[in-house]
Structure formats: C-alpha cells, structure tokens
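Removed: one protein chain of the complex. Kept in place: all other protein chains.
Moving on, here comes chain A:
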C-alpha cells in the first residue's frame, strides 16, 4: 500500500495519542537492585535502543522491520544483544569498591556494519563494538571441524575454506577501555560532532578523549579548589554542541550553566557564556540551592537551544541569552510545599533527566509515581502520563493523569500524599525521528508509540 503523502506538521505532547506498545522486564514486585535501569538511549537511527542497569549490564533492543505478514508487530523492539559491560571492581589503593552501575550510554554514529557505543560507570568508560555474524568458514586446512589442530603430516592437500550461512549471532566486544582518568564519579559522557573525540565529566573535572587513544586524555575543565574546604559547587552534567565541535556546556549544583569554547584556551576554566536565572526572592527557602541544582542538560537537535532539568522544573535556554531561560515548564510544582519531607527522605536529591523530540517541538521528563510529563513548546500545553502495567493492553491509549493539590479530589485524580516516591522515572528517551518513547520505571522499560504513527 503506497504511503499517502502526509505533511509533517510539528505536533506537541498533547496532540499525540500515546499508546502502550511494549514493556520489558520482570513483573515481580520484588525488584532486584541489579535490575534497576540506570540509563536509556536510542541510537542515531532509532533502530536500536540501549539500556544500562545497576548490575553493569547493557541490553540492546532492535526494532523489527515492519512486516506485512505480521502487521501487528508494527516495529516492535526485541532483544538484540545483552552483555556485561562493567564488573564491580575493588580499588586496592583506597580500599574502595567501584560500583558497576552504568551511569550513561552514548552511541557513536554508524560508520560501517557494526555498531559502537560508549558505556561508563563511576570510573571507567568502555567502547563496545556490536557486530553481527551470519556466516562461518568451513574447510580449514590446519584444523578440523571441531577446532582441533590437524597433524601436519596428515595434510596432503590444500583446499580453500568456504563461507556457509549460520544463525545470526550478535557479538559485543570491548574495543577500548578508557580508565584511570577520573578521581571523582563520572556523571556524563558526550560524543563530539567530529566523531573522533568525546568528553567525560565527573564532579570536579572534564576530560577530552580521542576515541582511538586510551592512555591519555586532556583535562579541559577543573573546578577543584586548592583547598577542599572551599568546595561549594560540583559539575552535574556536560554535553558537546551537536554541530560546533569546539563548543560544550556543563551544568552545576548551583543551577548555573557554562558554555565553553575549546578554541579559546586549552584549559576551559573560563567560560565563554554563563547562564543563570536570578533567584526569585519570594520563593527563597533553605532548599533553594538544592532544588536549583541541575540534574541534566541537553542541547536541542538544532543546536540553538539547550534544556536543563532541576528538581521542580525544566527550562529551555536560548544560547544567545544568558540572563534567563526562554521557557520554564513546571514538572511537579505541588512538591514545593513538601520539600522538607523530600529533604528528609533524600528524594530532593533525585536526578531526573530530560529529552527533546526529533523536531525540538516537544520535551519530556519524568516524575514520581511512575508519572512522566510532556510539554509542547508550540501550543504551550502539557500532559502527565503514567507508565504502569495496568495500562498495558496492546495499543491501549494512555489516559492523562492529574495530581490533586488540595481541596476536593476529583474522580481519577490522585492526591499528592498518595504519590509513591519509590516509583521514580529518572530516565526517558525519545526516538530521534519518530514518535516513539522509551520510559524506564525502576526495572521495567516501557515503550509507547503515537497511535497515528
């Protein structure tokens, strides 16, 4: 059936009809710590979706080709490869255990048949090659079919080995290990648009690497004070500009973002631009700094904007305007009056991520109670949705959710006091071109698609 020509109008979070597509992970109520998903990332084409977990494993899902004979499979994601990326380590020098939890995964753009990704834990970054093998060679001269070496005296004739098809095997192999460059915990990695270098950021330093070179990295940002007593601020996230290979940004625990140009000096301790919104004196509290701490920073695909996530809101910044964001979207403002309890139970330190859709017209971020929020930048509308097994009938539409902040609770609303703060959606990802989203809810990965898709 010929695809009818459809004008791709920019549509927002509310104009979508999000439907449940798939859920991956155990149904068990008792969640193993190791199975908790710690990062989610689509590759550049969107055909591959990678997740990392606290147990150091990476699971890659691949989108099935749409199949006329199986119309209902509609581009489903199925497991493509699973491998153990990082193992728990022991640092003998400091008597410290290094967690195997995967903090971030970033894909490299595809250059040949194989796929490459970077995965990192607190200390070590690894470059993994994922390749397919669907042929094997038969008829070797020096060894027989089970691999045993043949007695050379028995070889009387030479033959050319032939390639025979075999069941598809997907192999993951570590190609580079970038270690020993971070004293503090790595929170971000970002591949440069030159496709040759990448940065890694920990609490106090940012290093620049070449993908081919593992024994050397350049330190480009260092905010460690000479005297640790003077430490008042840490780096929380960093990212390269999508098009300008000399530009990157990093955010801080004080709610500021610095944009640096690597052409200006080797050590980018002095920023080119400094983004900070002045504090609103009317909402000042003891927790002002904590809730202003930025947990994620993401450039728009266009490279004109960047988005930051702090505890209660998502802000969109125009790179040409440093003194305030151009948009502020409230994620869960009803939590502002609960900051004390959230400080007590440490939820106030939760680090939520955020993401753009392919056309930069919508943004998405997670919240508590397995809720996640979407904001349409054009229509200014927003919606709250829930990732739950209760709404997991195939192609079932997701119903918008609403949190009741006080007074009479309407039917279908949930009151703030009933929210489950154990169910947090910290990691979400949006397909780079289509309206498909992946939402990590503790140990489950939900995939939702736009009905109209």
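In this section, a residue touches a chain if its C-beta (ideal position, glycine included) is under 8 Å from a C-beta of that chain, and two chains touch if they have at least 3 such contacts; residues count from 1.
Rule of thumb we're sticking to: contacts and distances are computed from a predicted model.
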Hidden subunit of the complex - UniProt protein name among "Beta-adaptin-like protein", "General transcription and DNA repair factor IIH subunit TFB4", "SERTA domain containing 1" or "Nucleolar protein 11": "SERTA domain containing 1"
Residue touching the undisplayed chain, where the options are A:173, A:232, A:328 or A:397: A:232
Residue among A:215, A:280 or A:390 touching the omitted chain: A:215
Contacting the left-out chain in the complete assembly, out of A:293, A:384, A:428 or A:449: A:293
Touch residues of chain A, complete complex, unshown partner: 29-31, 33, 36, 89, 91-98, 123-124, 177, 179-185, 203-204, 207, 214-219, 226-229, 231-234, 236, 253, 286-287, 289-290, 293, 340-341, 343-346, 349, 417-418, 420-423, 442-443
